[in-house]
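For reference, the structure discussed in these notes is given below.
The complex is shown incomplete by one protein chain, all other protein chains being positioned as in the whole.
Labels for the chains are A, B and C, by order of writing; each one numbers its residues from 1.
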Amino acid sequence: MKNKLTAKQHATHNTIVTVGKIKIGGLTPTIIAGPCSVESEEQLLKTAVGVAEAGAHLLRGGAFKPRTSPYSFQGLGEDGLKLLVKAREKTGLTIVTEIVSEKYIPLFEKYEVDVYQVGARNCQNYDLLKALGKVKKPVLLKRGMGTKLEEFLLSAEYLVHHGNPNVIMCERGITTFENYTRNTLDLNTVAALKQLTHLPIIVDPSHGTGIRSLVTPLARASIAAGADGLIIEVHQKPEEALCDGQQSLNLAEFSELVDQVNKISHAVKK
Amino acid sequence: MKNKLTAKQHATHNTIVTVGKIKIGGLTPTIIAGPCSVESEEQLLKTAVGVAEAGAHLLRGGAFKPRTSPYSFQGLGEDGLKLLVKAREKTGLTIVTEIVSEKYIPLFEKYEVDVYQVGARNCQNYDLLKALGKVKKPVLLKRGMGTKLEEFLLSAEYLVHHGNPNVIMCERGITTFENYTRNTLDLNTVAALKQLTHLPIIVDPSHGTGIRSLVTPLARASIAAGADGLIIEVHQKPEEALCDGQQSLNLAEFSELVDQVNKISHAVKK
Amino acid sequence: MKNKLTAKQHATHNTIVTVGKIKIGGLTPTIIAGPCSVESEEQLLKTAVGVAEAGAHLLRGGAFKPRTSPYSFQGLGEDGLKLLVKAREKTGLTIVTEIVSEKYIPLFEKYEVDVYQVGARNCQNYDLLKALGKVKKPVLLKRGMGTKLEEFLLSAEYLVHHGNPNVIMCERGITTFENYTRNTLDLNTVAALKQLTHLPIIVDPSHGTGIRSLVTPLARASIAAGADGLIIEVHQKPEEALCDGQQSLNLAEFSELVDQVNKISHAVKK
Partner (left out) sequence: MKNKLTAKQHATHNTIVTVGKIKIGGLTPTIIAGPCSVESEEQLLKTAVGVAEAGAHLLRGGAFKPRTSPYSFQGLGEDGLKLLVKAREKTGLTIVTEIVSEKYIPLFEKYEVDVYQVGARNCQNYDLLKALGKVKKPVLLKRGMGTKLEEFLLSAEYLVHHGNPNVIMCERGITTFENYTRNTLDLNTVAALKQLTHLPIIVDPSHGTGIRSLVTPLARASIAAGADGLIIEVHQKPEEALCDGQQSLNLAEFSELVDQVNKISHAVKK
């Protein structure tokens, strides 16, 4: 392994990334939840209030969306950030949203985005990683769908080496020959990363499976494998979502997920 | 999906495969443990006694070994079966061992092997599956490393269609670009199979990771994902194993695994 | 690499496998053609005559078919072998057909099958390989869809180590995340094998792509990469085929393929 600063043996303790009152990488799993995209004030606020009540610790929602097709909904942009700020004010949840280019850093600073997400497609966009190394806020780094474990660690190394120690790694499924599920969630890598790095690791079973009914079992499995938290797509009305509706939970399903995940978390620590 | 007899909707209840006093697919997870290969009487009996004491329900051990290289240890053959019978007599554990060709069925019948294992490399060896459809004993069917979910279900369908309803499916990792681990354990498929078929599903985290320190976290994750049991490579002295030592647990590690898995199992059912 | 007898440096010359008057591994590419399955006398004989006229050197056709679903056509069995013999008598083409279990060896000997094919799903069925090591006829060994280059060489090593030096290796596509094509034809491995082993290597672009319109470009590419021959699915009426019609060429398309491949072969040797 060529990584240095991110290696387990480089630190005496595991890194705990603090966001507001939440500690990611500590004793209890952190749950980030919210819609794939910010679509409207009503959609975002209802979902935000719902996930807060159900026990989420941070709110996710995409304002700038990297979509495979140029003809798909590309996100609300700055208006999306404004709605996220409203949701933060209303619920007290800090916000996680994706940054797709360093040119948006000033905008993210203006709206005081709490956690900057690097999406899977930008996991090896090293210029973006270098720029985010200089940012003061934590970065949630998603693994690319074709990125090997060592390459993933080295992308995290770019962030730390360029000045930002507050990195949360996120496994979100890799491309394999199995196409019943959208991706193959790689929990081997989650367990391995817990032994190889001091950084916190969370899991995205929504993208990792792409199928609503599989999200909760894989959320349980992620925590059992040792993950420090989860990022879950939740929509107040999944059937109306502009993006990823088939993998989004509704609020009742999310509430049940939180309950089950907490039971697993207690069992792991006993 | 082209499978019929193995489909969830074909049955009113999940299939429970009974082996001696053990019920696979019931309320508690079944744990199969033992060495990769049967190597000697001392090795097998010590390991068998140890895993029985630690809480294993069945004993595994290979007598006929399908090895990638013709120059690797190929197993003890019939002598291995005899030692498995001795271990069964001594511990009361029923035995699971791999059958690599239908020509060995009379030998397996002579020694009253309790569960016939089909290895990953024979998952789509349809002539073997047809022959095992006519056998009276349960079959443990491992997924091939390049076998898709639907193909895996259809291999199980061969067994049931040809007359053997007592099939235990086993996820053991697939080949992907990630080569830090030996294979990529696909727990998406485990959760999906629980929704698609009434057959029990167990997981092999030993082959699924290939790395000793990852076996226990992935065993926990497998049960949390909904698996009905586990098959674990255990060796009384892993460092001396003739096969797969680097992924085998010693007896103390296995005992700890059983303890952790039971806690997860209780948490899933709460 | 753990292979020995199959390694390039083990031999002073490349192995040439002789089948009747045909030399596989020599100066000109060998073309094997015919239907996926033997379906009827009319279908087989028309196709056989057609491919012979177009320049095929051997006739392929499956009598025992390893099908993913137990509900798919499983082949004509012994009746298929009889029809292959008729086609051999009529056209003078020697015959290649798949053997799915060692129990059929006596039947293959009775009908004097010229080349025994091991299918992709049996590439690591080591008991079958050991049995075919003792057969007098050449073996065409297909790579498994999840079999690594070194594992493929070691499967060939089983055949040679157990007594049969007449092995033809065949690349037929591997499973990858790309699912536009049925498999991903791996011509890297073809070029690498030409440097690593003295055995002849042929390519199956029919299974390797699964799409009729891609067969001829990939056949050209295979020869340009250094392959010693091709195995091509041809059907007199592809739209009526019981198996793999969408990847089968008709006779006119096959004739055009032979023409193009010969031009590439001349260009490679210039």
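Simple rule for what comes next: contacts are C-beta pairs under 8 Å (C-beta built on N, C-alpha and C of every residue); 3 or more make two chains touch, one makes a residue touch a chain.
None of these values were measured; they are calculated from a predicted model.
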Visible chains that the absent chain touches, using the contact criterion stated earlier: A, B, C
Full-complex contact with the absent chain, from A:Gly25, A:Gly62, A:Gly144 or A:Pro238: A:Gly144
Chain not shown: contacting residue from C:Lys130, C:Arg172 or C:Lys194: C:Lys194
Selected from B:Asn14, B:Gln74, B:Asn179 or B:Asn250 as touching the chain missing from the view: B:Asn179
Selected from C:Val19, C:Leu76, C:Ala225 or C:Ala241 as touching the chain missing from the view: C:Ala225
Those residues of chain A which, in the complete complex, touch the missing chain: 2-4, 64, 66-71, 100-103, 121-122, 124-128, 144-148, 151, 154, 157-158, 161-162, 174-175
Sites on chain C contacted by the missing partner chain, in the whole complex: 146, 148-150, 174-181, 184-189, 191-192, 194-195, 208-209, 211, 213-214, 217-218, 220-226, 260, 263-264, 266-268, 270
Residues from chain B at the interface with the omitted partner, ascending: 146, 175-177, 179
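Assume only the chains that are shown with their structure count from here on.
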CA centroid of chain A to CA centroid of chain C, Å: 48
Centre-of-Cα separation between chain C and chain B, whole angstrom: 34
Geometric centre distance via CA averages, chain B-chain A, whole Å: 35
Two or more partner chains touched - positions in chain B: 146, 148, 174-175
